[in-house]
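On to chain A.
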Amino acid sequence: MTKTIFVTSAMRKWSRRLFLTVAGGLIMASAVGLPVQAQDAEWQKVIEAGKKEGTLVLYTALVGQPSTKAIAEAFTEEYGIEVEILEARASEIRERVRVEQAAGRFAADVMFTSEGQTMLYNTQDKSVDPLPVTPNSGKINDRFKLKVPMASVMTIPYGIMINTSLVKPEDEPKSWKDLADPKWQGKILSDDPRAIGAGYLWFFSTHDRIGEDYVRKVAEQKLVFTRDQRESQRRTARGEYSIYMPVILTDFSDLKGLPVKFIIPEEGVPYVLYGNVLLKKAPHPNAAKLYLDFMQSPTVQKIYAGLGYGPVLDGMTEGLPADVKAISEAKLYGTTDTTRQNEMLAKSKEIFK
Partner candidate 1 sequence: MASVTLENVTRMYGAITAVDHVNLKIKSGEFVTLLGPSGCGKTTTLRMVAGLEKNTGGRISIGENVVSDSDKGYFVPSERRRLGMVFQSYAIWPHMTVFDNVAYPLRIRRKSDKEIRDRVMNALRLVEMEQYAERPSPALSGGQQQRVAIARALVFEPEVLLLDEPLSNLDARLRTQMGDEFRALQQRLKITALYVTHDQSEAMALSDRVVVMHGGKILQVGAPEEIYRRPESRQVAAFFGTPNLLNAKVKDCRPNGGQYYKLDVEGQGWSGECHAATEMPRGTDVTVMVRPENLQIREAGEANGGLSWSGEISQAIFRGPHRSIMVKTPAQTLHVETPSLAEIGIGRPVTVAAPSDAAWAVRN
Partner candidate 2 sequence: MTIIHNRSLDDIDDTAPVLGGNAITRAFSGGSLMRLIGMLVLILILGFLTIYPLSMLLYGSLHSTPPGMAGEFNLDGYRSIMTTQNLMILANTVGISLAKTIPSLTIAVFLAWIVARTDTPFRGTLEVLITLPFFIPPILTAMAWGMLANPQVGVINMVWRWLTGAQDPLINIYSYGGVIWHMCQYSIPFLFLFMVDAFRAMDPSLEESSRMCGASRWTTFRKITLLLMLPVLTSSFMLSFIKGIETFESALFFGLPAGIKVITTDIYESINHRATPDYQYATSLSFAIMGLMFLLVIAQWAVLRGKSFQTVTGKGFRPNVMELGPWRWVTFAFCVLFFVVTVVLPVGQLLLGSFFRFFGFYTYDMLTLEHYRAVFSNSEFWRAVRNTMMLGLLGATATMALGAVVAYISIRTKWRGRSLIDGMAWLPWMMPGMVLGVGFLWAFAMLPGPIPIYGTVWALLLAYIALGTPVAVRVMTGSYHQLSYDLEECSRVHGASWFQTMWRILVALAWPAFAVGWVLTFFGIMRELSASILLYSVGSETLAVVLLKLWANGNAEQVSVIGLMMMLLVILFRWVQLRFIKARISKL
C-alpha cells in the first residue's frame, strides 16, 4: 500500500500547481525510499500475475483511433496478454462504466480517457481505483503527474487550419489573437464553443489566458458553428471557409495533398490530456497495472510522438520529421477544468448566441 498515492480530500482543495509539486515530491520520496531491488521483485510479481490473467479489457473514449489497436498489439507482444477493446464516445462509455459498476458487473480494467472525464469518474461516479506506482510512472514529466488518479499518456494539440487557396501567405493568421481581425468576418468555421469539444476547449483556454474581451471580439466575427471535426476539415479544404478552428493538429498527415495548412498559434496549443485510469474492482488488476505502465514506456510514447501527439515522457521527439516534431513539441497553452464546466458553458452560450 505504500506504493499508492492517496488523494485526501484536504489535498483536493489545494491549488493544482501546489499540489503537483507536493505530489511529485511524494512519488520521488516513495521511489527513493524503497530499495530498488525490492521494487523490482514486486513488479516481477505483477508481471507474473498479469500474464496469468491473460486478458485485459480496455474501454476507450477516443473512438476510431488506429493507434489504440497498434498499441494493444505491441502490448500483447510484450506480455502475451490479449487486449479486448470497447470504444464509445465519452458520455456513453462513462454511463456504461457507471451502470456496470452499480449493477456489480465489473467488466472493464482500464479506461483511456481525458483528464476532465477522469475527474468526473473519480469524484462523481467513484468508479476509479487509486493509481498504482509503476516503474514508468515516476519517469514522466512532472507537469503530467496529476492530482486525479490518471496515468497521463499524451496530449492532443489544437491549432488553426487555413485553406491555402483562399488565404494568401501574407494574410495567414499566426496566433489566436489574429482571429479577431475583422477581415475574417464570416470566413471562419468554428467547432461549436457552446458544446463540449474542441471549440469549447479553445474558448476556455483563450478566455482564461487572453481574456473575455478577446473572446467577445471573435464572437463578433459571425462564426459558423459545426460539431464534426473531420468533416469540417474537409469542408474548409473544399473552400467553404477560409479558416477552421480549432483543428486537431495531428490530423495534418491525413490531409496531405489538400490545399490546407495547419498553423501552430504563437501563444501555444490548447490541449486535452489523455491517460489511463484503473477502474474499480478490475477483473484483471495486474494486467491493468502492466498496461498503465506500458503506456508510459518509451515504446508507446514514441508511437504517439510520431503521430504528432505530445508525449508525457521527455526526449521522445528525437529524429522525427520537422513538421511532426513541431506539432508534437508545440507549447501547451491550456486545457479545460471540469469543475468550471457548467459555469463556462453557460458563459459561452451567453457570448456565442
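Simple rule for what comes next: a residue touches a chain if its C-beta (ideal position, glycine included) is under 8 Å from a C-beta of that chain, and two chains touch if they have at least 3 such contacts; residues count from 1.
Candidate selection criterion: all candidates are chains of the complex that A comes from, given by their letters.
Note that the structure is predicted; figures quoted are calculated from it, not measured.
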Key: Neighbour of chain A by the touch rule, complex-wide, chosen among 1 or 2   = 2
Query = If you look only at chain A, which of its residues touch candidate 2 in the complex?
reply = 57, 63-66, 84-92, 94-96, 98-105, 107, 120, 124, 192, 194-196, 224-231, 233-235, 237-241, 251, 254-255, 257-258, 338-339, 341-342, 345
